[in-house]
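After the structure tokens below, expect a handful of questions from me.
A protein chain is absent from this complex, but the other protein chains hold their places.
Should a chain be cited, it is by its letter among A and B, assigned in written order, with residues numbered from 1 in that chain.
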Amino acid sequence: MEKSLIQRLLLSDTGSKILTIVIIFIAIVVPVLNLLVPVDSPLHISTYTVTLLGKYLCYALLALSVDLVWGYLGILSLGHGAFFALGGYAMGMYLMRQIGDRGVYGNPLLPDFMVFLNWGSLPWYWFGFDHFPLALLMMFAAPGILAFVFGWLAFRSRVTGVYLSIMTQAMTYALMLAFFQNDFGFGGNNGLTDFKEILGFNLQDNTTRCALFVASAVALLSGYAFCKYIAQSRLGSLVMAIRDSESRVRFMGYRDEHIKLFIFVISAMLAGIAGALYVPQVGIINPSEFAPIRSIELVIWVAIGGRGTLYGAVLGAFVVNYAKTFFTAWAPEAWLFILGGIFVFVTVFMPKGLVGIYNQARSRNTRKKSMKESQANIRNS
Amino acid sequence: MSTSFADAIDEGNTVLSFPELVASLTTKKFDEKAVIIKKIQESEHPQSLIILSKLLDGKIYYKKDDKTVVIADITKKTASIINASTGEPLGQTTKKKLKKVGINNKLRRALNSSIAQLSLNNEDPKIRKSAVVEMFKNMDDEMSSILQKQLGVEKNKHVIKTLETAISINQLKSSVHDDKLQAIESLSNSLYPEVRVALNQLEKNLSTSPQTSQTLTLIETTQNSLKKIESRVGIYKQIENIFFGISLGSVLLLIAVGLAITFGVMGVINMAHGEMLMLGAYTTYIIQLLLPNHIEYSILISIPTAFIFTGLVGIGIERGVIRFLYGRPLETLLATFGISLILQQAVRTLISPQNRAVSTPEWMSGSLDINPALSLTYNRLYIIIFALLVLAGLMLLLNKSKFGLQVRAVTQNRSMAKAMGIKTDWVDAFTFGLGSGIAGIAGVALSQLTNVGPNLGQAYIIDSFMVVVFGGVGNLWGTLFGAMTLGIANKFLEPSMGAVLAKIIVLVFIILFIQKRPRGMFALKGRSADN
Partner (left out) sequence: MEKNESILYLNNVSVSFDGFKAINELSLYIDKNELRCIIGANGAGKTTMMDIITGKTKPDEGEVYFGDHIDLTKKDEAEIANLGIGRKFQKPTVFENHSVFENLQLALEGHRNILSNLFYELNEDQRNKIDSSLETIGLEAEKYRMAGELSHGQKQWLEIGMLITQNPQVLLVDEPVAGMTHQESERTAELLTSLATRHSVVVVEHDMEFVRSIARRVTVLHQGSVLAEGTMDKIQNDRKVIEVYLGD
């Protein structure tokens, strides 16, 4: 029974199969090549690369969360960067508290920036962040609560389409302004940084790095399975029905706004976890993560991969971020031209993304075969 | 030669000509200089005021070779010089060949008073008035008696009022109780900051002096006067805030109106709209670069140029990208965002990533001084007027022209309009061009308020989205209402809670507002508005 569930979630179609195998493969091979292969061997993978790939895995999880609301629910959120950042800040606060008296000012209770600002005591919302379980809870809760409040207000008043998109953008913009403020209590401009250790492990150790990498891979795969489970359930069917014809769903007696809210909150929490895993790997979280452009950028990851497929989102996150790493090193001037060009090209010429192009090519080649497969794919439980 | 002048002065000989007087400034004796200054003042020669103010600024020199007294503008080693007595330019020289005409503190006082008296005789009442205001800070009995005299001949009532204020400020120092009291009371009508300083100083002095019943009365009256002044200043501060709010609202209006029209007609949000604004602002910058000698007209040239340029860019975007995305508003949003990235980067690459300053023409600088507590800058005033003119023009276009009729038809029911033979894609392209063109002229206006940079559009775009959300689409009144409300709300909240928090509060307010009216303040109603 359990095995069949895993099969259903991770191995039911080609895309999922490839994704599962690749992720499991790199989750094993990358740490091995980093930790066990000597540094001078050509097979050695540097810690820099491990961190970079770990970052990509977090981005992929973030892209999944966007695909869930955009590809399945039809809501173009331009604010998912905010959920990612909130999860990141929750983790950052935990890591700040772990520094203890090893900060520049050596204050055992207050993080450096608070000492610098002459704060006498820890603000109430920082309490408890020295306990990992509570911090972990907040990594889900902070983005979840924001998504709940925002979504509840927006869906209840039936704000949809571009209106909703620009409201989500305004949301992340407002948060960016707030987090830039010093007296907001999250380190202002500089954000949170100079972390030392996580759960007692030194963040600079290769082993810790690799563990975080594996954790990100596990999170991505679990997130994928979770999204897939939702997508394959009758709820998922409803979610897509809302995307295609919301009023029909409503007139059938479903509370469409509750369903939307549920998915939106779940998605925000996934984004939050992605952010939480991202922060210890890159070593910093600052308000620029809330910048509207960050949120729009990650939408294009999903678009280029192919939305509404989940594995397309993961693919897109890897492709665009690899391109970004490559181009910002090679021709930083050109990167924004390329990114802008991708936006235009993808929306106009490949609305179904890379996955769509592949499927089209394949169906042209083996039309009969794919007909059969698509029939098999149709859920008749 | 100099001795003979000195003798002549000593003898009280007043028949020296003006050039001779000026030439005698080369003397080293400060006492003599004092007499010469007085005489230059009394000569009422057109150059008098210039010479005296330059002397005060330390810009009067004489040439070491022929002792010609000159006004020198010294930059490092070279100096451009002007003959002091004639005003005739004498070209360039080196700093070494010049010697400064020195002054001391006593001379400075004398100069101040002479300059003031000269200014008081000026034909322009504005200059007379500002001369008196200049004197507020260092009033003494001597100055006061000069002003008393002036009061007798002065006709202009604004100048008279200022004179009275100056005299009252001096009267505060009087030892006569009733005079003091009267001065305190009469100053309660004045809004000059110097008056407040003087009254505060007085209050401080009084509270440390022996507390007789007279002093207590004085303290109370002073406090009352101050209170009265403060409350009036407070009101003017609010009026100023409203003015700032309206001017911000006007900018938002100019930006949002294009967004609202395109959203109304095509149902798409143009994320590159902010970049149209930026391009418009850069148009002004480039025109000023091309015509450095015609800054006065640069704005007037920029407005149509920016409109046409950004309008064409807009039409290009519509024809080149957006029309392929018809019926997919979310994808349109993404594609136009991509265009905005490209345009920003293009400006960074082609011009500069740094901000650029655009000059303000003479006629737009300065301010309209309503009273000492309230002055409205001309650039903001012009922008308000300009925004309203643009709005009126647009209303005329939309309500009276054939194009406007078609736009309204497509806004209300696209398929019906199409069925009736309206070329909807033509309407789309031109609406988009119109919206972009207006954003372009908004950029011209904005270049007069702030520096021009590649990120200019980003700074305003979210606020103008909020205007559209708040005001509703398909109705220009809604945009006007939304822009003004948000502009004024922002500026009203700013002083008490800071710009950032004000912005956040306004955003939160809008999110709550759409609970009540999801389609904005002035939304279209009915079945056709549902989709």
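Here is the rule we go by: a contact is a pair of C-beta atoms (placed from the backbone, for glycine too) under 8 Å apart; a residue touches a chain by one contact, two chains touch by 3 or more.
Note that the structure is predicted; figures quoted are calculated from it, not measured.
Annotation: of A:102, A:131 or A:258, A:258 touches the absent chain (contact as defined above). When you scan A:230, A:302, A:342 or A:355 for touch with the missing chain, the hit is A:230.
Contact residues of chain A toward the unshown chain are 230, 233-235, 237-238, 240-241, 244-245, 247-256, 258-259, 262, 375, 378-381.
The working rule: only the chains that are shown with their structure count from here on.
The distance from the centre of chain A to the centre of chain B, each centre being the mean of the chain's C-alpha atoms, comes to 47 Å. Per the touch definition, chain A reaches chain B in the complex via residues 76, 150, 153-154, 156-159, 161-163, 165-167, 169-171, 173-174, 177-178, 180-181, 292-293, 296, 299-300, 303, 333, 336-337, 339-344, 346-348, 351. Considering their complex, residues 263, 267-269, 271, 321, 324-325, 328-335, 337-342, 344-346, 348-349, 462, 465-466, 469, 500-501, 503-504, 507-508, 510-512, 514-516, 518 of chain B touch chain A.
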